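Every protein chain of the complex appears in place save one, which is left out.
Take a look at chain A:
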Amino acid sequence: MNYRIKHRITRRQSLKLIGATLAAVTLPTASLLADKGEMRQKAFAGTDKKLPVIGMGTWRTFNVGNDPQLLDARTEVVKAFFDHGGGLIDSSPMYGSAPDVMGYALQQLGTPESLFAAEKVWSPAGGSTREQVAELKERWKVEHFDLVQVHNLADWREHLAALQEMKAEGNIRHVGITTSHGRRHSEIEQIMTSEDIDFVQLTYNITHREAENRLLPLAEERGIGVIANRPYDGGSLIKNLKRRDAPLPEWANEECGCTTWADFLLKFIVSHPAITCAIPATTQVEHMRENMRAGHSPMPSPDARQRMTDYIGSL
């Protein structure tokens, strides 16, 4: 009994012990999160699967041919993408050598579990839907694609029917359609209503918000994931803001942690409830890091989003 009394720990000691235990349990996790970032993720296509809200596009930026110097430079960009919690990478047979460059990068880096490989079929590339997908798998050096989309609706009926068959066979995981620059929205709406698709890819950014009217509400209603392309409007948004020497408003930092224009423009996009992810493209590791930081909390509230559009409109 005395022994027990002698070794009874005090309240202060127990609090310290609990504190130390909590620290021991949580510190490694905290440091891991600090390394990898706390990228927001969103469920998609009516499933419980989640995707990081910042993905990566490859139009123009990853079309480097077989130049060894540029192949290595783009591999570093892909490495930074995955180091910061990236998932979806989008390419197309229209993007020249971009699928081959992805294959080179994945061969150098290994294929991370977080990779969500998104490709497209594009009629002018030639060959049937199945032939195109098979060739693209070889170029990416992947076992399967997580998503294959019909590029710019070209021959969409034939391609989509074939992609649905491939999905049913388990050759690809999801199917989708794409457009850009606000083109053919009424046809996109019709397909979203009548066809069983998992994703739609369209242009949505702070100056091109046509999709808010019908397509984004429809995507929410139908449980269709939305990939936002041209988040910087092909680079012109950032270029114009820098040319005007426009100041990043202080309230944007206070309300949603925006410290760069990349934060401001990307957080606006991915905070829309219907948007699954945005796919900025870059050739620079530093720009990739900036893009990825935009996927971290906090995100703008609906009021803050309105303030953001008003601010950009006032410039």
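Definition applied: a contact is a pair of C-beta atoms (placed from the backbone, for glycine too) under 8 Å apart; a residue touches a chain by one contact, two chains touch by 3 or more; residues count from 1.
Basically, contacts and distances are computed from a predicted model.
Visitor: If you look up the hidden chain in UniProt, what protein name do you find among "Hydroxymyristoyl-ACP dehydratase", "NADH-quinone oxidoreductase subunit J", "MFS transporter permease" or "Alkylhydroperoxidase domain protein"?
Guide: The record for the missing subunit names the protein "MFS transporter permease".
Visitor: Pick out which of A:V64, A:A219 or A:I238 touches the chain that's been left out of the picture.
Guide: Missing-chain contact among the listed residues: A:V64.
Visitor: Just name the one of A:K50, A:R157, A:R183 or A:K242 that touches the chain not displayed here.
Guide: Only one listed residue reaches the unshown chain, and that is A:R183.
Visitor: Of the residues A:L109, A:A125, A:A154 or A:V285, which one touches the chain left out of the display?
Guide: A:A125
Visitor: Across the whole complex, list the residues on chain A that are touched by the chain not included here.
Guide: 59-61, 63-67, 69-70, 94-97, 100, 124-125, 181-185, 210, 234, 283
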